[in-house]
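With one protein chain held back, the other chains of the complex are shown just where they sit.
Just so it is clear, A and B label the chains in written order, and each chain counts residues from 1 on its own.
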Amino acid sequence: MIGLLASIVDGVLIGSVYGLAAMGITLIWGVMDVINLTHGAMIVGGMFGLYFLTEGLGLPAYAALPPILVAGFGVGVALYWVAVHRMVGRPPLMSLLSTFAVNLILIGLGTAAWGTVLFNVSVSLPGFSLGRYTFPGTHIMAAVLTAAIAAVLYFFLYRTRMGKAVRAVAGNREAAELVGIPTTRVLALAFGLGVALAGVSGMLIGTMFPFTVLAGDAYQLKSFVVTVLGGLGNPTGALVAGIALGLVEGLATPFMPVSWTLVMEFVLFVAVLIAFPGGLFNFRRSRRST
Amino acid sequence: MILRRPFFWIVAIVILLFAVAPTIGNNVELRESLLLAAVYITLASNLNMMLGYAGYVNFGSIVFFGLGGYFCVYFMSALNWALVPAILAGGVAVSTLALCFGFGILRLRGVYFALATIGVNEAVMAFVTNFGPWGGATGIYLSTELFQPLGGPARALWTIYYVLVGVMGLSMYLSYFVKVSKFGLGLRAIGQNEDAAAVLGVPTPRYKALVYSLSAFLPAIAGGLYFFKGAYIQPPDAFDLQLSTEALVITMLGGQGTVMGPALGAYLYEELRGWLLTSATFSNFQLVIAGVLLLIIVLFAPGGLMGWLYGRWPRLRRWLE
Partner (left out) sequence: MTALLQIDGVSKQFGGLQAVQALSFTVGKHEILGLIGPNGAGKSTVFNLINGVFAPDGGRVRFRGADITGEPPHRVARHGLARTHQIVQPFMTMTVLENCTVGACFGRQNLPLARARETAREMAVLVGLEDRLEAPASKLTIAGKKRLELARALAAQPMLLLLDEVLAGLNPTEVEHMIGIIRAIRERGIAILIIEHLMQAIMSLSDRIVVLNSGRKLAEGLPAEVAVNPAVIEAYLGDPDLAAKLRSGPR
């Protein structure tokens, strides 16, 4: 019983990082109705960033966070201009395909360069022990950092002018343009933020688990499940739903072979969407002209 | 009257070329590459019905191909059925599954549906990998005895090839017939504006499930033929997402929503790939090329090759489809 509880708590810690990743998706989706299918690749990017900064440059693990954050933002903005800018306003199908295409390119290059080799970043951080059970220090640190980043994001969105602009564009892009908000810049910024979040969540995952170039797929699926559960464009929902998913994983993993976890999450994803076609906490009203 | 449409004869000629070309000089190498092309065209044509007509992207369409392969191989090895009933039964089984599942999954709108289709493929693969009667992770091997009723392995390979070419042709004709039918009109209305279509009376849930199911049938049969030919099927080959990704790129490249598009796209794709991959064929670089092509099309020519041709020479619409 205690073992199960420990598993659940650990799941919650890891789940918070899922929430962080999902915030990246939901921000982009909420602001510009674009599904970023490079999300998985960006997570992997964060993982590799961590690896090269620690193994290659000898930086302490968590010192990699700021550079990855900044680099992720830069990559995101560049990606916006390359693949997304022309797709905004077109049917969402098109942006789906364009980001999918970029993902193919990135993962293809990645596997060409590094194959399916398993990479591992060893981070030694004392854990927290309770009786027989140890909660790895990396997991706790990841949750703490997630909370910090989420707090900063909230501050940005709700207490700064730029954040307000982002929320305005998310609510009604045309109206925002009419009141003089430079929507294109805001969109690029939002995309950069979304990718930065993906990269950072990848970095944090990299401190906890080993990874390959192809690991992004699984985390991307988890991000989408969490996004949908939490409701589109709803960062709070994403965080809560991420923790919830982590919790469910913590509950299930002692009883289920690992390969089934993903299947279970997919089934959950489809089932929730079929029952609640707008996601669980649908705070955004449909934009149809009804 | 379809016999008067030039398109009908163009497809017939293509089928004839496919059938005849390798027989000249018993060119097995040509046959093998044309066989792969025929598979691509089949997958792309059927994918096109969902994507180009109804506007729904099926990222995991390969699941029909793989399941069809499994059904056929299972029927032949475990139940000792002959080839034809096995592939037909496979086709029917997969379409029926698709129909039932389709009603549920197609309640998801556009983008959610696309995401879910990736998951469908992964889920089915995970299931099959753990499914004992179908060989689990090791898969199913077919003994070469099964080629005897077809006149031995060498002749069987030719027969399978011809049937596959036939399936390819059927896919193109099916695509055409759907396009010019009332069903096709409804699908295209859904693709343009699903809500407006519903208000006009198009029975959207039923039509979407139907096209999903229909787009599963011929790929399932193709899968049965393909894996019977290889005499071996295992989950990673059967449910290879890369194949459906390439089918998607081919459809977009040739021109979604057109009937000739997938065929042209397959040809172009093969040419471009052969051109760019000089020596070693890293499957990773194939993905990179596919990605670059797709990106270029989506950004600059969403109508694909056919879209560009129709833009330049509108008269062509009368000749091609």
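Quick note on the criterion: a residue touches a chain if its C-beta (ideal position, glycine included) is under 8 Å from a C-beta of that chain, and two chains touch if they have at least 3 such contacts.
Model, not experiment: these values are computed from the prediction.
Among B:C100, B:L200 or B:L316, the one in contact with the hidden chain is B:L200. Summarising the interface, chain B meets the missing chain with residues 181-182, 185-186, 188-189, 192-193, 195-204.
Convention: only the chains that are shown with their structure count from here on.
Distance from the chain A centre to the chain B centre is 33 Å, each centre being the mean of its Cα atoms. Of all residues in chain B, only 55, 57, 59, 104-105, 107-112, 114-116, 118-120, 122-123, 126-127, 129-130, 195, 245, 248, 252, 282, 284-288, 290-295, 298-299, 302 touch chain A in the complex they form.
Remark: chain A residues 35, 83, 86-87, 91-94, 96-98, 100-109, 111-112, 221, 224, 228, 259-260, 262-263, 266-267, 269-270, 273-274, 277, 288, 290 touch chain B in the complex.
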